[in-house]
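As you look at this complex, bear in mind that one protein chain is not there, while each of the others sits in place.
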Amino acid sequence: MLKRNWLYIALLAALIVLPYALALVAGEPLDKGVPLFGQGLMVQVFIFAVFALSYDILMGHTGILSFGHALFFGTGAYTLGILVKYGHWSILAAVGAVIAIAALESLLIGVLSLRVHGVYFAMVTLAFATVGSILVEATDFRDWTGAEDGLHGIPVPDLLNPALHRTEFYFLSLAFAVIVFLLVKRFVDSPAGRVWAAIRENEARAISIGYNTLIFKVQATIIAGVLAALAGALYALWNLSATPLTMDVSTTINALLMTIIGGSGTLIGPMLGAGVLQLLGYFLNTWLGSVWQLVFGLIYVLLVLFLPFGIVGTWRARGGSWRAAWSEQLGKWRGVLKLAKRR
Amino acid sequence: MVNRNLILTLLVLVLLLALALGGLGASTAASVLLSGITLGALYFLVASGVSLIFGLMDVLNFAHGSLFMLGAYAGWTIYTNPRLILNTAPLALIVIAGAAFGGIFAARFAVPRWARWLAALIAIAILVLAVRGLPVDKLVAMGATMTGKVIPTSQAEEPIGAMLVRVGIAFVAGLAASFAMSPRGRAETPSSTRRALATAVVIAAAALAILLLRDAGEQAILGMENNARFVLALGFGAATGALIGALMEWGLIRPLYARPIYQILLTLGLVFVFDQVIRLIYGPAGAFMDIPSLFAGSGNNCPSPDLFAWFSQHCDSILVLGRPFPSYRLFIIAIGVVMLVAVALILQRSRLGMIIRAGVQDSEMVEALGINVRRVFTLVFALGAGLAGLGGVVAAPFLGVYPEMAMEFLLQAFIVVVIGGLGSIPGAAVGALLVGLARAYGDNIVLAGIQLPGMTSAISGSPAIARASTVLIMAIVLLIKPTGIFGKKE
Partner (left out) sequence: MNNILEVDSIQTFIGQFHILEGVSLEVPESSITALLGRNGAGKTTTLKSILGLTPPREGRVVFAGKDVRGQRPYDIAALGIGYVPENRAIFRALTVEENLKIAERKKGDLARRAEMIFGLFPDLKRLIKLSGGQLSGGQQQMLAIARALVPDNRLILIDEPSEGLAPILIEQLMESIRSLSAHTTILLVEQNFRMASQLADRYYLIDDGRTVKQGAMKELVNDRATVHRYLGAA
């Protein structure tokens, strides 16, 4: 057990030590300067890791290509924001409401959209998500959503205020990410998870074995939707606001990008992808200014073209060893040489 | 089968329309009807391409709304600010020439994946070098493109020498890109080599000619009579859409036919890239495009009492049942109808159409007959993209140009094809009409407000609500017939 998972455990240990290590290296207290900032960056990594993970349930494990995942992320953010700010709900009750609303929403959209397959599904989910983003920006609901400015100033108890208690928030979001990871791992390894995999490999066969695949797909959609909404809710807490960006297509593209960078269907891959993307995004932003988003888009296009299985996927395909990877590459190179000679 | 569907749909449509419009006065009803058809014409121009491309090559192009937007920007730019095009188009063209030229050599090697990465990165690096410091912001600052601070062309442009250096560097970038995109170690025939060489030379010559004649070109375009300039804008927008579409298919989508899911991941990424490029050049704010004078007359006898009077008066609006309706929108309808007929004629009467109809069923067999299917794919992609680009320019004087129009029209086009069924042109036409009418009717209700019995005051909303509400139709169609009205069984 320990031996097989040493990589995961080492990663977790490193993340637990990270704030203190940052403080030590920078010579600053935990709540100031570099450590404060570093934790903030990592909080976003954890939040998006969960978001990417929830996306991987659909794309990587059930073989459902959704282009509307931002809808759930945004739903989480706005539900929490509106209930806490205008409904004066407690955070816990609001989170409960987020779960309920997201479950209902993904059930509805799942049942409607899953009547169609493949690219149709991608198209239909994108349409639903676009409606979500139109509605939060609509001036009609300005009193609730703040229209294009977004909803700002969500009141939270001091203990949860990310500005005041950064380290606590760091561990809260780390714990959130770890718990969700373990939970999803259980789902994926469960009998239902095996049916998901069967659907991904060959839905017709899964049907012929006697599974009602629609139920399993709706189930996957609901789990993914709720987890994405929870990530969105945490994101709203972290920013103390909910903005139209949370519903935007670019947020869906982000999830896709993280999943592809890390490797779809690998669970840990998309989470690592979230890390890579968030940190890369930060540095590109400081380095390039407003062009960075374009650079981001170009990186995405290049990844799709040239690294389709992602980091973890590529690693696993080669048996987890760079040596094997290298020798395979060298083998290809030999092939090229041979070909050149023959011509 | 199709006929029964068509009749059924039309019946339901007419019934719904009668019900919906019955409550309005005759003149309001006519105006809503015409507005709906106007929007439907624009939706058709986007949706027909989506449908055509999916039908033939199973690629769902998420960037089709972006092509519409790019067409709009291109047409509007050549109309109001040609110098921006004249100074940047040569760079874009020379990259293509370089890629076509390099492709001749690249095709001879089986380029391994890591080398493709390297080539792509090198190409991007060189491209960045080629456009670095290009004074795009100065070139943009002119007339209607940016109010307030107009910079004269002589100060906005870079000297011709510097531009030629940029062109040279961009050519090298194209060479590098060809190695990233080359097909895997295919034997090329002498005829294809000759063709590629000829393409490269022609495009390079065009790029240089545009660059060397840029000032004269600007004078000539700005000096044109404004209706003629508008026709130029229409052609240019359509051509830009077609060119970008062809390049997309050739360079980005073609390498991915073995991995279909990645094709749509890619096109979704392009939505984002195109959006960012436009924001980078023009900023996030939109702009309006003037209505050409043919549709902007305002004399004593305006609005024109009827269509025949309009032909001599060119008023900005025409009376329809006593209520003025903008004449430009009638032009949009005309364009939509002409394009529908043109597409139908191409599909039913031309050899290309025959190949498309055959390829929709079995493109491998078409290939086995000795027909270059790849070229047909590129052609159809260009055709669909050209329709979208044309639609963008046609829409520009009506709706303006702004980055968000990409997603907006993509959404409506998707709803249209879900309703009509992917791969069916009649489906796209009926779907577009339906969504357009629903949208116009929704706009009318939302703006005027709804007052159900028992309510003290009417509830009114913003146009955003009407825009979002068309998705309801999609949901209903998904419930009743998931493959769409004209869709075949999956």
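In this document, chain identifiers A and B correspond to the written order of the chains, with residue numbering beginning at 1 in each.
Following the convention adopted for this analysis, a residue touches a chain if its C-beta (ideal position, glycine included) is under 8 Å from a C-beta of that chain, and two chains touch if they have at least 3 such contacts.
Values in this document were obtained by computation on a predicted structure and should not be read as measured data.
Asker: The complex has one chain that is not drawn here; which of the drawn chains does it touch?
Answerer: B
Asker: Among B:L86, B:A106, B:L139 or B:V366, which one is in touch with the chain left out?
Answerer: The one listed residue touching the chain not shown is B:V366.
Asker: Touching the absent chain in the whole complex: find that residue among B:A30, B:L129, B:I261 or B:M354.
Answerer: Of these options, the touching residue for the absent chain is B:M354.
Asker: Provide the residue numbers of chain B that touch the chain removed from this figure.
Answerer: 185-187, 189, 351, 354-355, 357-358, 360-362, 364-374
The rule is simple: only the chains that are shown with their structure count from here on.
Asker: Express in whole angstrom the distance between the two chain centres, defined as the mean CA positions of chain A and chain B.
Answerer: That gives a centre separation of 32 Å.
Asker: Chain B touches which residues of chain A in the complex?
Answerer: Against chain B, the touching part of chain A is residues 65, 67, 112-113, 115-117, 119-120, 122-124, 126-128, 130-131, 134-135, 137-140, 249-250, 253, 256, 260, 290-291, 293-294, 296-298, 300-302, 304-308, 329, 332-333, 335-336, 339-340, 343.
Asker: Over in the complex, which chain B residues touch chain A? Could you list them?
Answerer: Its residues touching chain A are 54, 58, 60, 62, 108-110, 112-114, 116-117, 120-121, 124, 180, 185, 252, 255-256, 259, 261-262, 264-266, 268-273, 276-277, 280, 407, 410-411, 414-415, 417-418, 422, 461-462, 464-465, 467-468, 471, 474-475, 478-479, 482-483, 490.
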